[in-house]
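Taking it in order: structure first as structure tokens, then the write-up.
A protein chain is absent from this complex, but the other protein chains hold their places.
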Amino acid sequence: MADTAARREDTFPKLLARNAALRGDRAAMRHKHLGIWQTWTWKEVDGIVRAYAHGLLQLGLRRGETIAIVGSNRPKLYWSMLAAQCIGAIPVPVYADAVAEEMAYVLEHAQVKLAAVEVQEQVDKILSISDRLPALEGLLYDEERGLRDYDHARLHAIDGIVEDGRKALAPVPAARAALDAAIAEGKGADVSIILYTSGTTGRSKGVVLSAERSIAAAADTVVFDRLDETDEVLAYLPLAWVGDHYLNFAQGLVAGFCMSCPESPETVQQDLREIGPTFYFAPPRVYESLLTRVMIRMEDAGLLKRKMFHAFIDVAKRYGEKILNGESVPLSGRLLYALGELLVYGPLKNVLGFSRIRVGYTAGEAIGPELFSFYRSLGLNLKQLYGQTEAFLYVTAQPDGQIRADTVGPLAPNVEVKITEAGEVLFKSPGMFLGYFRDEERTAETMTSDGWVKTGDAGFFETGTGHLKIIDRAKDVGRLATGALFPPKYVENKLKFFPNVKEVVAFGDGRDFVTCFVNIDITAVGNWAERNNVSYGSYQELAAHPQVYEMIASHVEEVNRSLAAEPMMGGAQIKRFLILHKELDADDGELTRTQKVRRGFIAERYLPLIDALYDGATEADISTEVTFEDGRKGVISARVKIRDCRTWPVSAETGATEKAA
Amino acid sequence: MRAPGDGRQGIMAGDVLLAVEGVSLAFGGVKAITDVSFDIRKGEIRAIIGPNGAGKTSMLNVINGFYHPQQGRITFKGEARKRMRPYVAASQGIARTFQNVALFKGMSTLDNIMAGRTLKMNKGFFWQCLRYGPAMREEIEHRKFVEEIIDFLEIQAIRKTPVGKLPYGLQKRVELGRALAMEPELLLLDEPMAGMNLEEKADMSRFILEVSAQYGTTIALIEHDMGVVMDLSDRVVVLEYGRKIADGTPAEVSADQSVIDAYLGVPH
Partner (left out) sequence: MDILYKILIDPFVQMGAAPDLLVQTVWEGLVSGVLYALIALGFVLIFKASGVFNFAQGIMVVFAGLTLVGLHEMGLPAPIALLVTLGVMFFIAVAVERVVLRPLVNQPDIILFMATFGITYLLIGFGELIFGGNPKRMITEELYLPSGAIEWKAFGGFVQFQKIDVAAAVIAALMIAVLAFFFQKTRIGRALRAVADSHKAALSVGISLNQIWVIVWFTAGIVALVTGIMWGARSDVSFALQVIALKALPVLILGGFTSVPGAIVGGLIIGIGEKIGEFYWGPLVGGGIESWLAYFIALGFLLFRPQGLFGEKIIERI
């Protein structure tokens, strides 16, 4: 069994050495540079990492100390993690697009001694906060550009460190033996990495993960999805996020597959096509924007192409999922589907870079059922999982053959879950964390004395199937003044499944009825505007357009109808809504770095608008401070219109109508 | 990227690279430039500013040989000339971008920037047709150079896109890339930030400063955004109605009363 083999190597550096010995000439990592894919084999990576580790020792990094990793997905940054782990130091990856304040907090809290960064921008950012980081002794960078005239006393090129390490290591057997000893000294119980959660509420928390638990979890899912050294992934999600670290880094080292790094964040789509990953993860919004782009392109395509596309997409809707699930399908359906694969699905998957995907996952948000089945009907084995940084990802996952849009699947291997009386989901898992770094208070809040971890999510197991359903954050599930249940996210998601709607924030806890803010999707609505000769100069103008209001109102009423069909949720129908004059933005603190809505902050910031939603006004004025990407601040103000919506009588019985939503 | 123009002509940083002396240009009876003199020193960023119709673009067109002045002379790298063809200006090391972007719209970003290497390619026609031997090696070498520019300007994602399909801000960036591919000694930028949003402007400023700092390229630019001019340039020459009204550091120029009257104080 693969997992017993993996268990013997209880740290990532040991896994690296095993891969170098076992499959030394296979590709371990790729990165596109100057238009060409550069490849490193396991043996090469092992050599580089060892040299790098020795270089870090020479820089004074010691066992148990921390090193920050900041930047996009670059081989040298992943090597920084491994090199640090070789000598028992702890990598702390940080979101590269974090604003200086956020970054300062994490680096200070983690007491980092070194920071490995990608480019000048991050060097500048860290230097600007260095007075808050007394422990910081040096910065390592990947790309030299723009840094030539900097003071290099505390600034080192990663290439240089690796080179120094190599030179120091080569002629001195004792040094090599010392490094071997350092790697061997690493125990599974040691801290492997600290992942800071982006913090939907309050300060980021440093999730401490141990090497043996990380590897145990990854070994389970490698078996679960039958991953091996022939698989390929593209590491394009933030490397500070648990998903990237787990799915690509940890699983890659355990299974021995190759991880590719995109040329730049903007080229991911092309890189996907060129690499053709076999294992792929994306949050629902990525699938959504891909679909929107495909649909827009099809609208602009020639008549024949468009007709063919829609005809075969209909075929796929009818038979695709059944074929994927191995259900019985008439021969004519199979033939039509095969033709569709040849003419439409195959080329489409090729354009999206999905041709070789064997296992695809989505998680993080609820995914629209239509969206989910669209991809599955094309033959893409898209599944859902539910996970947390604290679990080192997997809590539940859908095995092949048990895939549904409305659940997150049964328990992942070796995971236990219990649901509290209040409905909160608790778990114990192979990869679960040791605690929050330097934060016993919040560790105690999250981990019960008997070792259960609170997820903060409300959910329930579906009777009969054992699939878990997540409704919302436990603390967010509120009640209207009437006593009716108000799960904001549940309502929001229903509305967000419309392509024209990008983001929704619903209010209603303790109020008489439910209202919401809407962000329109500028791509979809902009395209609609173009086709209908609606002219607009900005997001703000388009958002305020009466026809756009009309369109969103019809979506809201659709949602109300579907809510009315569910006895528990019928009270949560949306009575009034408005379309915000600006897009919610992480730079303004309205979204988290993982693009989740920060409800409390928004409620505070847009208080006048919420008041207007409840006092019956038909419009309201708002002005807000915004931060431009270069850090400058400005104010935008607007008069926002408010619309009333039709609601429906709540049906006592659920029926077939529920499906229609 | 190699350093373009490393002063082979014996011109050191700080020396005058290009001098404009008493240049006048007229179209029919309309005077576009009247008796303007100024110089551009090796390694500096020189801004040419002025209200609309002040003759700034005409001045650039004179420098790179699109227009031929009726009077005055231009000295480039110590060599005086009265008229010049754009082709010759390019081969002597003057590259430029245009106010309204002049790209090869049907060609990809890569081909556009490769076109900037035209003058640097000299392997024979025969070898090129065979795509063999020295010509192939040359092509690879130039491609590498161009890829470095693409990396520098962060336009990898649009490498293969026909530039006609790109948004304006990116077209401007590609045009800068094409000019850089010529490894110019003097880079003329005609309103490099026109029509850009704040973020694009910040990016473009960064690129201009990096080109100047890293490769020592001498840059002359026309720009409307006064903030940008003050941040970027070492010296500024101010034109109004085709005449020079001021010349000096950004601080000097912005304190100059005639400039304030003509330009800064007047909203346009």
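As written, the chains take the letters A and B, and residue 1 is the first residue of each chain.
The rule is simple: a residue touches a chain if its C-beta (ideal position, glycine included) is under 8 Å from a C-beta of that chain, and two chains touch if they have at least 3 such contacts.
Predicted model only: the values in this text are computed from it and were never measured.
Shown chains touched by the hidden one, complex as a whole: B. In the complete complex, the hidden chain is touched by one of B:R41, B:R96 or B:K244, namely B:R96. Check B:I45, B:M59 or B:M114 against the missing chain and you find that the one touching it is B:M114.
Residues of chain B in touch with the missing chain: 64, 66, 86-87, 90-91, 95-96, 98, 102-107, 111, 114-116, 118-119, 121, 125, 128-129, 131, 139, 178-179, 181-182.
Convention: only the chains that are shown with their structure count from here on.
Between the Cα centres of chain A and chain B there is a gap of 43 Å.
Of all the residues in chain A, the ones that touch chain B in their complex are 32-35, 145-146, 148-149, 263-264, 266-267, 270, 628-630, 632. Of all the residues in chain B, the ones that touch chain A in their complex are 143-144, 147-148, 150-152, 154, 156-157, 159, 198-199, 202, 210, 213-214.
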